[in-house]
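Of the protein chains in this complex, one is absent; all others appear in place.
Order as written gives the chain letters A, B and C; numbering starts at 1 within each chain.
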Amino acid sequence: MKVLVTGFEPFGGVEGNPSEDVLPLLPDALGPIQIVKQVLPVAFVDSGWQIAAALTEERPDLVLCLGLKSGAMALELERIAINLDDAYMPDNAGDQPRERPILPHGPDGIFSPLPLKRMQRAIQSTGVPAQLSNSAGTYVCNHVFYVALATARELSPPPPVGFIHLPLTPQLALSRYDRPSMTLEDMRRGLVAALATAIDAL
Amino acid sequence: MKVLVTGFEPFGGVEGNPSEDVLPLLPDALGPIQIVKQVLPVAFVDSGWQIAAALTEERPDLVLCLGLKSGAMALELERIAINLDDAYMPDNAGDQPRERPILPHGPDGIFSPLPLKRMQRAIQSTGVPAQLSNSAGTYVCNHVFYVALATARELSPPPPVGFIHLPLTPQLALSRYDRPSMTLEDMRRGLVAALATAIDAL
Amino acid sequence: MKVLVTGFEPFGGVEGNPSEDVLPLLPDALGPIQIVKQVLPVAFVDSGWQIAAALTEERPDLVLCLGLKSGAMALELERIAINLDDAYMPDNAGDQPRERPILPHGPDGIFSPLPLKRMQRAIQSTGVPAQLSNSAGTYVCNHVFYVALATARELSPPPPVGFIHLPLTPQLALSRYDRPSMTLEDMRRGLVAALATAIDAL
Partner (left out) sequence: MKVLVTGFEPFGGVEGNPSEDVLPLLPDALGPIQIVKQVLPVAFVDSGWQIAAALTEERPDLVLCLGLKSGAMALELERIAINLDDAYMPDNAGDQPRERPILPHGPDGIFSPLPLKRMQRAIQSTGVPAQLSNSAGTYVCNHVFYVALATARELSPPPPVGFIHLPLTPQLALSRYDRPSMTLEDMRRGLVAALATAIDAL
């Protein structure tokens, strides 16, 4: 069995991205389960193409995408991806879609099939704050989440897909005084608990 | 032509609800368009039943639902309703659904077909702050929004449905010092502009 | 009798300053009391020099300084000015003091002698949100407030001095989506009520 965990490169003038930086801290296996890690570009078109390719070529049994949400104060487990790109700033490729559907005839929203409340409790039991979120936004994070969920539906069996937003690290929050933060070590501990719970439910 | 505007009764220990209190301030007609107003209960089952009945019996040409979002700092135009009831507190009927679908085989999400960005700009041009929101939550507001959108799809022609969240009034925010607020008069001015724009697009 | 009300010019990349823009909306007299208005530069040295000169030359009977606080959600009546300049960004003259006392042997803090809670209730009774604040920061607003309070102590009789922080206007908040705002008209209504209460207490 194989789990795919993805993160993102830096963007938006922030000098790092915890969703990339936490990947090396995650184990390469949980028991018999292999954990494959991949860093995605913060670019609408390329990120969508790469996550779709990863699902169809790697055929993971579970997909967990990670992204940064400046302002988050907990690990935020996303419930739903929506069929909308609406960028408040250009992505790293200079693309800035406004009110553009991701898949022209795709469903308006797609729920994550992961057991999010159980994952939330598992994270909390390690002493790390976790919340459910009802919106992954309309930027590249939501784009990747939506494409992954839509791609998974085409596969047989469809691998469950989830998305977790991470806070800034204290280091990245240094110059953003009104932003909460979480250490990479706390993120790691929470994410391992979330992954173990999601794997158990397979 | 006829527009249905709905508000909610008070709930959650707050001593009033601007979505109810603003209704009498709205005109009964905009040019030739009649505006019908209705107050809904803050109760999952009854509110859903009543909004569905209002659509099928009144046959409005446009539906705009209003609700209170404590913490909002602008009129928030909701983009999408999701097929999920998940209540953090009991509703006024004592019902507290947890992770319950609204329609067992309904779509995960349904977009509002209203021209939300144009409505946002129309509100802003009256000097009233307005934002787009990607989540109406998982409480009674989202429930009514989802049922209204799903019901509209069954009608021919389907009336466009929208939802706008209102901030607390200064009066209601008095004992909630960390909550922004907006006067009813500002809400009224913004809502009239939003309605006029939505009607123009019919 | 004479009241001095001051505002500030724009700064920090914001394209306006409600503390300047609200001045023309205030009356030039309240009953027999003349209201003198003055716009101060957002510069530590010059603003301090100008407010001190205004107090010693104009000899107002009451001083109310206004300033912008991006993020405020109410009129914020400041309780205390502290003897510290600590700037997170250069002022409009390029000066950026770090941990510098305003008056080398001045008191650490000076309370405003105005009846702030009564002024708060007077503002609230007009339907405008108002809060007490325990810190005017360490930028030019606090600098002016401190210099005004320290200068007033040297005069006989010492005029009471107050400071009220204003939120962004909806116009200025347009590109700052996570910031609350208030219309100039609401600010005007609240400030007139505050002034009338402060004058009554003279």
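Convention: a residue touches a chain if its C-beta (ideal position, glycine included) is under 8 Å from a C-beta of that chain, and two chains touch if they have at least 3 such contacts.
In this text, all values refer to a predicted model and were calculated from it rather than measured experimentally.
The omitted chain makes contact with just one of the residues A:Q38, A:S70, A:Q96 or A:Q124: A:Q124.
Which of C:T6, C:S47, C:Q124 or C:T138 touches the hidden chain is settled by the complete complex: it is C:T138.
Not every partner is drawn; the one left out touches chain C at residues 79-80, 82-84, 86, 99, 107-111, 117, 132, 134-135, 137-138.
Those residues of chain A that touch the chain absent from the view are 73-74, 124, 127-129, 131, 169-171, 173-174, 177, 179-181, 183, 186.
Here is the rule we use: only the chains that are shown with their structure count from here on.
The chain with its Cα centre farthest from the Cα centre of chain C is A. Centroids built from CA atoms put chain C at 38 Å from chain B. Spacing of chain A relative to chain C, judged by their CA centroids, is 45 angstrom.
Centre-to-centre separation between chain A and chain B, using Cα means, comes to 30 Å. Shown for chain A are the residues in touch with two or more other chains, of which there are none.
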